[in-house]
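One chain of protein is taken out of this complex; the other chains stay put.
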Amino acid sequence: MAQELRIITTGGTFDKQYDAIKGELTFRESQLPRILQQARCTLTVQLEGPLAIDSLYMTEEQRHEVAASCLSSNEDRIVVIHGTDTMCKTAAVVAEAMGKENTHVIVFTGAMIPYSLENSDAVFNLGCAITAVQTLKAGVYICMSGRIFPWDNCIKNKDKGIFEYL
Amino acid sequence: MAQELRIITTGGTFDKQYDAIKGELTFRESQLPRILQQARCTLTVQLEGPLAIDSLYMTEEQRHEVAASCLSSNEDRIVVIHGTDTMCKTAAVVAEAMGKENTHVIVFTGAMIPYSLENSDAVFNLGCAITAVQTLKAGVYICMSGRIFPWDNCIKNKDKGIFEYL
Amino acid sequence: MAQELRIITTGGTFDKQYDAIKGELTFRESQLPRILQQARCTLTVQLEGPLAIDSLYMTEEQRHEVAASCLSSNEDRIVVIHGTDTMCKTAAVVAEAMGKENTHVIVFTGAMIPYSLENSDAVFNLGCAITAVQTLKAGVYICMSGRIFPWDNCIKNKDKGIFEYL
Partner (left out) sequence: MAQELRIITTGGTFDKQYDAIKGELTFRESQLPRILQQARCTLTVQLEGPLAIDSLYMTEEQRHEVAASCLSSNEDRIVVIHGTDTMCKTAAVVAEAMGKENTHVIVFTGAMIPYSLENSDAVFNLGCAITAVQTLKAGVYICMSGRIFPWDNCIKNKDKGIFEYL
């Protein structure tokens, strides 16, 4: 049965956690369930976590996996949690895969600072994406820096750590 | 000159901070500037803080002050940070004051747990409200629990600590 | 069998948690187990929680309960988590109850800001108390503000929110 929303997690900075033994940021189970509870979000959410990787190392094949997840989603409204470095690239792959008859609203978001660190933007960005996906019409979008970008008019400014229009 | 967004803070649980000397949650300067920085939000925001009170003790006169702030706003897009207990009541006062020719998008939000406490929903809710105000058409709305409510179809479920449709 | 350490929790600001439904700071189960895990503390600890109250409302009878817990402790080393407002008063009651032949090291500590709030001093103070109780000789002490006070040479400066020598 379709839920009100699907969230596809792919890893990225958003979901990185510190491994005290290894002494580095890494991926464990997604923190999405915990964040949705903290957010006191009452939407019914279908969580899907095909990947847990740094987006710098995401292959073309993996981008197509994300697109396949979107295409086969029972839910019309999809949030994709993604690393910021290649978010725009995967959004383009997904947009192409969805085609012109696309009836899904797909919103990409991520974080510049992991959820588990102080001053993280993860929870804010998730709030933006969950709202955007409920209010926008069908299409592929990127929600970062407090703004809503069409997938084909968005670029990460790596020096400033923000997303901008082209 | 108009900014992209106006945020009107009125206090409420969202903005409560612990006073270590008094041993209680109270109001100091609004934490909005700090939260917008944490959110890495690049929108130009006009902050306005007419009140810093618990919404349980908000008078009718104070609700009309909030409405007056909305009416005189140079910005068409307005987020109102408000205590949850009487958020719907103030939204109704504002909706009536804006009238049928209203061209402003006004989104109320707040928090069940103060920003300065662990597991707060404040930052998530602010992300929701800031996105809703950019994507909705003119009207008065409430953004809580991950959902977007019209002002006249929303009630706080005080037992569960969530917002619901009537 | 005796553990290396006994921690007696009585409530106080240290252990207050926010109740989102009631909208106030209150007491739930003690957060000590979670804090000891965060501290990566490997000492074997016997936790005892006879009370969960604001020390302003602690009765003489309850102070004697704390003293009775100390007297009957299998562990020689005892940390008492206590509200700051009457910490010195309970320490005096305990010191008298222990008498001149006391062989226990008893260290009181607490917090000016609850553990569950940002910028809390709770974890620091617990580290101080757990170390003091291992290094000091028999007696009753107060560990606050980074210092170690004998129970009869300590007062809370309520205006500054710190502990000082008399």
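A, B and C label the chains in the order they appear, each numbered from 1.
Following the convention adopted for this analysis, a contact is a pair of C-beta atoms (placed from the backbone, for glycine too) under 8 Å apart; a residue touches a chain by one contact, two chains touch by 3 or more.
Here the structure is a predicted model, which means the values were calculated and not measured.
Novice: Would you write out the residues of chain A that touch the absent chain, in ascending order?
Specialist: For chain A, the residues touching the absent chain are 13, 18, 20-21, 23-25, 85, 112-114, 116-118, 158-161.
Novice: Spell out the interface residues on chain C facing the chain that's missing from view.
Specialist: 35-36, 38-43, 112, 119-121, 123-132, 134-136, 143-148, 161-164
In this text, only the chains that are shown with their structure count from here on.
Novice: Do chain B and chain C, two copies of one chain sequence, contact each other through the same residue numbers, with over half in common, or through different ones?
Specialist: Same, since over half the interface numbering is common to both chains.
Novice: With a Cα-based fit, what is the angle in degrees between chain A and its identical partner chain C, given to the nearest 5?
Specialist: My answer is 180 degrees for the C-alpha fit.
Novice: Can you work out the whole-Å distance between the CA centroids of chain A and chain B?
Specialist: 26
Novice: Where the CA atoms of chain B average out and where those of chain C average out, how many Å apart are those spots?
Specialist: 39
Novice: Touching at least two other chains at once: which residues of chain B meet that condition?
Specialist: Expected reply: 112, 161.
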